[in-house]
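As you look at this complex, bear in mind that one protein chain is not there, while each of the others sits in place.
Presenting subunit A:
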Amino acid sequence: MTNSELNRLKDKAFQVFGIFCTFIGLVVLAIFLIDIVVEGAKRLDWDFLTSLPSRRASKAGIMTAWVGTLWILVLTTLIALPLGVAAGVYLEEYGKKGRWANFLEINIANLAGVPSIIYGLLGLEIFVRQMRLGSSLLAGALTLSLLILPIIIVTTREAIKAVPRSIRDGSYALGASKWQTVWNQVLPASFGSILTGIILALSRAVGETAPLIVIGALAYVPFTPSSPLDEFTVLPIQIFNWTSRPQEAFLTNAAAAIIVLLLLTFLLNGIAVYLRNRQQRKVKW
C-alpha cells in the first residue's frame, strides 16, 4: 500500500469515527425523547395543564408548577438582566485594566462554575432568612439570578467586545460621552448577542431544581401564586416529587410534565438560535 493510499484510508477511518461519535449523542437523546413521549403523551391534555396538584395521580395537574415556572422566569429576567448587563458594560467599557480587573474576571469565571446547590444554600441564608423573604417566588428568583449572573456578565462582555473599535471612535469623534457611546452605539449593536446569552442562561435557570429545593420551594402548593411573595413550586420540583413516588401513575404524570418542561426549554433555545441567526445576517461591519 502506498503512502497516499494509507493517508486516504486514515482520512476515511476518521470520518467514520466522527460520524459514530456524533450519533452517540443523537441516539441517546432520541431514545430519551421517544421514551418520555410514549410514556407521557397519553397523560398530556388540557385538564393536566389546568389542574391543581392532588394526592390522586389521575386528578393531579401541573397548573401551579408551570405558573410558578413562568413567575420565576419573569422575575429572574427582571433582576438578572439589568444587573448582569450593567456589570458587563462596566467591566468592559469603564473598568481599568489591571490586577484588580484580572482578579474580578477570574472570580466571575469561577462563579459560573460553582455548583448550583451552593447558590441554594447562599439564597437560603441571605434571602430566605436574613431578608425574611421566606420560601417565596422572590427568594427563588433572587437565588436563580445569582446563579445566572456570571453567565450574563460574561456573554455581555463578549458581545460588546465584538463591537469594533471604529464604531466607538466614530461616536467619540462626534463629541459623544462614554455613556452616550455605550447607550447609542455599543449596546444596540450587541443587543442581539446579549439577548441570546440571556435566553440561554434563563433556559438553564428554568431547569434548575436543587437550589430551589434548598430554599424551601414546595412540591405541594394548592394554589397558583399571585404575588412575588407567595410560596411556589416549579416544573422540575414537581417532576422530582412525582418520580420519587412508588405508584406507576405518578411516573406517567412526571413524563407528561417533562414533555412540558422540555417544550419550554426548546422554545427558549429556539428563540436564542433565531436571534443569533438574525444578528449574524444583519450585522456586517
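By our rule, contacts are C-beta pairs under 8 Å (C-beta built on N, C-alpha and C of every residue); 3 or more make two chains touch, one makes a residue touch a chain; residues count from 1.
Following the convention adopted for this analysis, contacts and distances are computed from a predicted model.
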Protein name (UniProt record) of the chain left out of view, among "Succinate dehydrogenase flavoprotein subunit", "Aspartyl/glutamyl-tRNA(Asn/Gln) amidotransferase subunit B", "Hydantoinase/oxoprolinase family protein" or "Phosphate ABC transporter ATP-binding protein, PhoT family": "Phosphate ABC transporter ATP-binding protein, PhoT family"
Listed residues A:I167, A:A210 or A:A249, member touching the removed chain: A:I167
Chain not shown: contacting residue from A:V74, A:A176 or A:A249: A:A176
Among A:Q185, A:T243 or A:N269, the residue in touch with the chain that has been omitted: A:Q185
Absent-chain interface as seen on subunit A, which is shown: 96-97, 164, 166-167, 169-177, 180, 184-185, 188-189, 282-285
